[in-house]
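To start, the structure under review is shown below, and the notes come after it.
Complex shown without one protein chain; remaining protein chains in place.
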Amino acid sequence: MKWKSFLPYFLILPALAYLVFFIAYPLTQSFILIFKESDIQVLKVLTDRNFLMALKYTLALAVAIIPIQVALALILAVIMNKGFKGRDLALYALIIPLIISDVAGGLIWYSILAPYGFLNKVLINIGILDSPIYFFGYQFRNMEFLAIVLAELWRLTAPVFVMILAGLQMISKDYIEAAEVFGATYWIKLRRIIFPLLKPTLQTVLLIRTIWSMQIFGIVWVLAGRDIPVLAGEAYYQMTELKNYGVASIYVLVIATLSILLGALYLKFLKAEYLEVKT
Amino acid sequence: MKRAVLSLFLIGVLAFAVVASGCVSKEETTPTTSEQPTETETTPAKLIWVSSQLNPPEERAFVEEVILPLFKKETGIDVEFVPMSHDQILTRLKAEVESGKVTIDLVTEGEVAMRELAEAGLLMNLDGMPALTGRTFIPKFVEYGKMNGNQKFLPFLSGTYIMIINKKAFDYLPDGLTKEDVIKGTDKWTYDAFLAWAKKLKEETGSPKVGFPAGVKGLFVRFLHGFMYPAFTGSQVKNFDSPEAVQMWEYLKELWPYVHPASTTWDAIGEPMLREEVWIGWDHIARFKDALFEKPDQFVVVPVPAGPKGRGFIAGFVGVGIPKGAPHSEAAWKLVDFLTRPDIQVKFVERGFLPAVKEASEALPEGPAKILATGVTNQLTTPDALNVLIPGLGEKGGAFKDVYRESFKRIVLENEDMNKVLKEEAERLRALFKEAGWSGELP
Partner (left out) sequence: MSEEIKRKLKQTIFYTLIFIVVSWVLIPLIISALYAFASSSEYYNPNRIIPHSFTVSHIKTVLITLGALKGIKNSILVALLTITISFILGVPAGYSLAKFVFPLRDSIKLSIVGLKVFPLAIMAVPLVKLYIRLRLIDTLLGVALAHTVIALPYVIFITSSIFVGIPKEYEEAAMVFGLTRFGSFLRITLPLALPGLAAAAMFTFVMSWNEVFMAAVLTLHNRTLPAQILSLLAGATGGATPAYYKFAAAFIMILPAMLFVFFARKYLITMWGISLK
């Protein structure tokens, strides 16, 4: 039937309309206003020292955190997928960091890593250290970087884990049972059945996680201030302190472009087509 | 079966939520339907007072449980105190004024933020309001709140930045400097003496004991342009790249090794001082007041050191204004009257705030409030006091701060060639003032 081929569009229309109304429209309005009023040279912004540093650090953080995090979450999800005594509670414990907002997470880790924070107090009192390890301060930018990595690994592994676990749970037991009938070992099951079927989930997980990391902001500000500039943080600073809406918009557009580029990459390389209906 | 239950539950939740939020919105549309801001009103239902100051829990409790009930008793008017950050206030107020449906009656923010609101055309002129008698405002502050001859906001509380010393630090005074010198702000309490003290503290305790709030939201930048520059060059902006300025930056470079490195992540000095990570600190009194109240026996509030050209410091204030098109401007003015009345101002002084009217400065009860007020008074009255105001640049205020921040970062933290940096930043600074339409001499 003719109308059937329009079904996918109908299904997606309400959501798209909503997004257009609430984001696309005010957004374009804002941009037009901004670019009309200010005369910014895009190239000047893109070659500015602060911008390049922000770009470097944003990407560096993503590269440092995401692979470890996804691997960790994957392992955890596979482990949690089996039943064992106490799994329920362990699962709950692992999920909890999901709830923590980035600012709260930063606050918690700041208090742990501060010169008289928990970690240092413990190490000094045990006698391992004489004076505290400095995690914060402009001269200790590398330590600040480490602090951010630690805090983000702690906080954001939970949602990644949840998404992967959900995906794992979705894999039909039939496939696994069929494989067992043919005598597949644990590792073969993992490699040849579960991972391929997990691809769509992984694609989404990587996509979402990367987008988040392009926007990393609150936690960096709490832990490192502007010692470690990041794109979203600098955009915020440009907008609220310097009132350079034009420059801030460029930063935001860079974030958007990066996200879309990476998104396109993921879409291309992690396709799982055989499970779709072709109309 | 389970699904049916689930979907019924969802529908129930949705219906409930829509109804609940509908009830909520109905409640709120009643007061705001009085859209004409005419003066023919009887006692209104509620005033909405939005503020980026007085937000910490105890201060907020003080406003809501002490001050506002007194106001209600006198006038019968209810006031809702809504703490918001400056960004939120700016966004909300702009949207309200531009769409013509204002719900906010009163705004209090720091003086620089108030100027920004005024420049964006968001505050109404107060000149036409009934006169406020029986009090003397600090004239410099009233002047600051004027734009193009119109009074846009009045001073509500005053504030300044001071040095706080943990009494422990006095055990490490350098030669030639006594405790009295520091507390009274004599001519021995200079930046050179301060450097010697900082050095001794680090060498004898093993770690730097001086701290500054040099974090993202920290006010260290004010120390640079409002304290150091006047003290070394006699002005904030005019002599930005003068030889005296070069001396100042050299001094800062010498000082920095004795300053706690985590300073670049601190937004306020109160917490680090309470944790005893540093023993000498500098900050705005609002950022330190609660710490002082926490451990009044441990700290002393002192004037800042003096430089070659004097003892530079900033006197600032919290301004109060009424949005353009506010629904209950008459009643809001009553609140302004109330808050700036000497007897109410005294109540604020008792809690450690500084007043904006001269009549309230007299009463100083014992305790942490007195420690604070004494230190501030000493700073204000030393013979070499060099009082400056933050230049009112409205929107460009942030860019102004950025010049000093960047200069500091490049010269002291990254060790760039000082003359190059000063030249570049001076250009940026002057261009900024020009863009902001600054008339007359540079401050």
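Here are a few things to note about the model shown:
Just so it is clear, A and B label the chains in written order, and each chain counts residues from 1 on its own.
Keep this in mind: a residue touches a chain if its C-beta (ideal position, glycine included) is under 8 Å from a C-beta of that chain, and two chains touch if they have at least 3 such contacts.
Bear in mind the structure is a predicted one, so any value in this text is a computation, not a measurement.
When the missing chain is restored to the complex, the residue among A:Val70, A:Leu207, A:Ile228 or A:Leu242 that touches it is A:Leu207. Residue in contact with the omitted chain (choice from B:Lys72, B:Lys101, B:Lys167 or B:Lys238): B:Lys101. Per the touch definition above, the residue from A:Leu59, A:Val78 or A:Leu91 contacting the chain not shown is A:Leu91.
For chain A, the residues touching the chain absent from view are 5, 7-9, 11-12, 14-16, 18-19, 22-24, 26-27, 29-30, 76, 79, 83-84, 86, 90-101, 103-104, 107-109, 111-112, 116, 118, 121-122, 125, 154, 158-159, 162-163, 165-167, 169-172, 197, 200-201, 203-204, 207-208, 211, 214-215, 232, 235-236, 239, 248-249, 252, 255-256, 259-260, 263-264, 267, 272, 275-279. Although one chain is not shown, part of chain B still touches it, namely residues 3, 10, 13-14, 17-18, 20-22, 24-25, 27-29, 32, 48, 50, 52-58, 60-61, 64-65, 80, 82-88, 91-92, 94-96, 98-99, 101, 103-104, 109-110, 113, 213, 215, 217-218, 266-268, 270-271, 274-276, 286-291, 294-295.
Note that only the chains that are shown with their structure count from here on.
Centre to centre, using the average C-alpha position, chain A and chain B are separated by 36 Å.
Residues 110, 114-116, 131, 134, 136-140, 144, 221, 223-227, 237, 240-244 of chain A are the ones that touch chain B when the two sit in their complex.
Partner chain A is touched in their complex by these residues of chain B: 87, 206-207, 215-216, 260-265, 275-277, 395-396, 398-399, 401-402, 409, 413.
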